[in-house]
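Each remark here refers to the structure printed beneath this line.
Note that this complex is displayed minus one protein chain, with the remaining chains in position.
Note that the chains are named A and B in the order they appear, and that numbering of residues resets to 1 at the start of each chain.
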Amino acid sequence: MLNSGLFTAPFMIHAWISASLVAVLCAFTGFFVVLRGSAFAAHALPKAGFAGAAGAVFLAINPLYGLVAFAVGGALSIGVLGKSERHDVATALILVAALGTGNLFLSLTNKYATGAYAMLFGQIVGVSAQQVWDTVVLGFVCLLAIALLYRPLLLASVSQEVAESRGIPVRSLEMGFMVVVGLVAAVTVPVVGALLCFSLLIGPTAASSYLTCHPSKAIALALLFSLITVWASLILAFFSGWPIGFFVAIIAGLFYACSRAVGFRHSGANRLVKR
Amino acid sequence: MSHLAGLLFARGFFQNREVMDALLLGGIVAAISGVTGIFVVIRSQSFACHAISDMGGAGAAGAFLAGINTFWGFLTIGVLAAIGVEFLGDRARERDLATGIILAVALGVEALFLYFAAHFTGKVGAPMLILFGSIFVIDPSTVTVVTALSIATAVVLGLIYRPLLLCSIDPELAGTRGVPVRIISLVFIILLAVVVEEGSLIIGALLSTALLIGPAAAAVRLTHKMGWAMLWSVVLGMMATWMGIVLAYDSFGWPPGGRGWPVSFFICVVILLFYLLARLRFKLPRLAFTLAGRAVQDA
Partner (left out) sequence: MTVPSALTKQNPVLDIRKLSVRLGDNDILKSINVQIQPGEFIGLIGANGAGKSTLLKVILGLVPVTGGSVAVLGKPARRGNRLIGYVPQKIHLDRDIPLRGRDLAALGFDGHRFGIPLPSREKRRRVDEMLVAVDAAGYADAPVGKLSGGEQQRLLIAQALLTVPRLLLLDEPLSNLDIGSAYEVVGLVSRLARDRGMTVILVAHDMNPLLPVVDRVLYLADGNAAIGQVDDIFRNDVLSGLYGYAVEVLRVNGRILVVGGRDSGDCGHLLSAETHCCGGIA
């Protein structure tokens, strides 16, 4: 197995680095996405990013620019629309707007068929050295942002009113967080695929929340699940040639289902902690 | 008048068999989507709607691999997904998360199916049709099935209209009045799945949400009365679909490829335009007023 290039082929080294960083990023961001219940947005932003990537290819520029533009733009638009519209409707409309234009771009560039497929479902061969560098830089920016916003965002997510009373600019904070989610989506899409970025964002945290109520332990567990998911998917995708997104979705789903089952059995024990 | 018609409709529009079928099918699906969409908006089920359409796409990919008409794939998995979502739990956030995870698994499977399709059958275009719609290449027999299903859906919706409305606005009150809330919710989500999958057929799994949510969201901003909202929703949806078809046909020969721009793109654009106009409904007159005032001042 070690001779097959799993760890030595250049594209695999790129894949290992990007995938690991993405797993870490999604675990930390996912904590807040789950806390705030932004499941739909977490699903919509990667897809919007994908549309941007298609546009970038059409304009013959780096797809990452398109990814970031549409994912972050989408996040901001949801925030703006969401001020006077139901949140889920706003998300749906932005998603549809992005995908509609993505459809246009895709149909106008015949050469993008396989590239589009890779962006949607994840292909490990798609990651170049430049992309790894971009991923690392953007990834660190996002991690820094999450670390910085951790406390006020936690307070605002628990009670918007208390946060406002303490002088926290809740609206701006929420927009800022959405932008970070957009950036994380943009970074994750080339690795895992637009349709399955969501699995990595939500799955590990949702799974860990059934196993512990201690926030630091939950994040640590989510990190563990996330990394295992990504690494196992890489190995399986390498040997089978199947899309990496398939494995990520299935493994993340398994972690979630098992954790939920285990958590259910132990919910009696939690009651005992109280008294 | 015929000069205007010549401008709007490219040559051969009214003689084209596929286009006429598309107009008919599109109109029917838009109409039923308009009515159902209002309920989706007031029940805050946009995510479930989108999840069903995505999962239906996985079903279509599977059907394609198996060599069956993709509509059956859309429909069976869509309905199964809908029932599954309904039983996922009552708490909104937990249900959203669970929906998302299951959706992701379905999409993962779809990824695998499409990979097999591309590799083993060599038909690379199939994923695009499933994801973005195939209104111009639909089997005539599908038209009949879709029409029949739409009429059936409309009838059932008409039957459960009042209890459904009550459940959607105030489920607790509905429960105390003896309305079987769970059954009504289940029936509704199955109807929704049918409508979503019909939409997936013409505008694609990724975009059928547009036809359901867009016109309804616009309509809800234009009026507070249910009846009028439904009418607006249907009218806007049908207009968007027809305009989309016309524009797509007219775009044949446009740069860069000369193969025309996709119909689902046009339908989406028109729907979003309608939504933005509805949103600006009160601001537009005021905006026009200030702009006119400024123009007069400068003059």
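Annotations
In this section, a residue touches a chain if its C-beta (ideal position, glycine included) is under 8 Å from a C-beta of that chain, and two chains touch if they have at least 3 such contacts.
Keep in mind that what you see is a predicted model, and the values were worked out from it rather than measured.
Check A:Leu59, A:Val80, A:Val137 or A:Val162 against the missing chain and you find that the one touching it is A:Val162. Looking at A:Ile61, A:Val80, A:Cys213 or A:Ala261, the residue that reaches the missing chain in the full complex is A:Cys213.
Subunit B meets the missing chain through residues 91, 93-94. Across the interface with the omitted chain, subunit A contributes residues 31, 34-35, 37, 147-152, 154-155, 158-159, 161-168, 208-210, 212-215, 217-218, 263, 270-271, 273-275.
We take it that only the chains that are shown with their structure count from here on.
Centre-to-centre, using mean CA coordinates, subunit A is 26 Å away from subunit B.
Taken together, the subunit A residues at the contact with subunit B in this complex read 34, 37, 39-40, 42-43, 47, 84-86, 88-89, 91-93, 95-97, 99-101, 103-104, 106-108, 110, 113-114, 117, 120-122, 193, 195-196, 198-199, 202-203, 206, 242-243, 245-250, 252-253, 256. Per the touch definition, subunit B reaches subunit A in the complex via residues 41, 44-47, 49-50, 54, 92-93, 96-97, 99-105, 107-112, 114-115, 118, 124-125, 127-128, 132, 204, 206-207, 209-210, 213-214, 217, 256-257, 259, 261-262, 264-265, 267-269, 271-272, 275, 279.
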